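== chain A ==
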Amino acid sequence: MKKSSLHIQSTLLLKFNTGVALMYCLLFAQSILNAQISKTYVEEISVGKQVEILSNVPSSIGVNVSGTVTTNNTKNRYSLSGKNGDLRLNVLKDLLIETWDKAMVRQETKITVNSNDDNDAIRLLALMKIKLVNGPDGRIDIDCNLNIDLFKMKNGWFRSDDCTIQLESGENISINYLELETKLFIPKYANLNLKGNKHCIIRLGELDGDLDVEMKYAEIYGVSVNNLRASLRSCYNVIFESVENADISSSNSYVKIDKANIISIGSQSLNDACKLANPKYMRSNSAQSKYKFGQLNTLQISDSANDEIVINEVDNLIMKSSNFSNLEINKLRKSLIADVKNTDISIGNLDKDFSEINITNALSTIEISTDKASNYLLSLAKDNLIEGFDEAKFSLYADEGLNNVYRFGSKVSNSTITLNCDRCKFTIY
Partner candidate 1 sequence: MVSMRTIYEMYAKQMLASSFRITNSLPDSEDIIQESFLCAFQKIEQLKDEGKFSSWLKQIVINNSIKFIKNKTSFEPLDEINEREVKEDNSNWYMSIPFNQIRESIMSLPDGCREIFSLYLLEGYKHKEIASALGISISNSKSQYRYALKLLKNILMKYHHE
Partner candidate 2 sequence: MNNFEKYLQDNKDKLQSDSVDEKVWLMIENEMLKSKNRRSKRFLRITFIVIFMSLLGCLIYVLQDQDEGLNEQKILAEYDLTKYNFEEKVNTKKQQLVSATVPETKFEDFQILLQQLEFMDGQFQDYIRYIEQNGYQEFIGDQILNFYKSKIELLDKIKSEIDKINYYEKIKPSYTEYVTIEI
């Protein structure tokens, strides 16, 4: 059967229109593909009642740069730009770790990627994987950088930026730009272990479990944890509202805990990753750090050098070894036992019902402000050179051979202050 010319014309027109439409679709698709592509990967895994989670931090991403690199000066972004200042790597340094009641660990990582060849970007996104593996020992390992092994950038005098993502599988994919943002959700009862040696900002919700951190250059903002074990170097903001027990070794850091039951400083040596390359630089488990504590039941200082320790309120304080550190206590409720050297101690308010102050020290300044209503015995070693002590305010209670014992207050009390501090300035009022 012969087709009419009108039918042929309409068929041709239809074909032409279809062709134009297809061309537009392709151009549209092309424009989309040339733009940055983002994808948020979400992975969840159920966990048992006892779970330990080990995570690195987003800035742990391996970077290998050869050529000119510049960094964008932003507080919470780890950003690298190439030769012409084009942004190539942009990692959100903030790691938000929310805790929840679910027996589940969840990782959300958003990847934004741009590549000269759209197929490369698509391939990279297809190969990205979150690995939340529930190991035989019940530990969940989290990699904030997914399965990226290395971000590589090369450029030179006659060569523009050449960026590659190397995956753990060894596969290399060319890209122009990579952006990563990670967020974690973990059970409240989990024990969390964090490790990192580049600047990052950890924001942690309420954790009923334990927190073990081994960090360099990190900032940690936590709400509450049960047991905290921290090995820190150059961590300028490690701040917790509440900690049941803490064991902290640190250097060149600032640690603030508002409320704690027991805090121990310097009982363990710094982890190797937190030590300086040359061991001679650091012989104390805690040095050159600043600690600020709110309310504590017990503080035990095992090994401290040139630290600055400020406590608002503490019941019991034991200092086993301290050199050239300064201790400032706003209120001491019960006891202070210190065997130290060159350590200035200041007690702003000694509770009237305190039990014992026993200080062995040398070459330091000691200031104690007592409650006027308190009753106690003060024992001073006779052979010590002590300046600033106003003997007139006290009555000599006993001469015990090596010590002179003075009495303060009219009532009999078990409260005692014993001071063996040669070449010291001692003020008590």
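Quick note on selection: all candidates are chains of the complex that A comes from, given by their letters.
In the analysis below, contacts are C-beta pairs under 8 Å (C-beta built on N, C-alpha and C of every residue); 3 or more make two chains touch, one makes a residue touch a chain; residues count from 1.
These numbers were taken from a predicted model, which means no experiment stands behind them.
Checked against 1 or 2, the single candidate touching chain A in this complex is 2.
Looking at the complex, you find that chain A touches candidate 2 at residues 63, 69-71, 73-75, 78, 80, 198-199, 217, 219, 234, 236, 251-252, 276-278, 280-284, 287-288, 305-306, 323-324, 341-342, 363, 385, 423.
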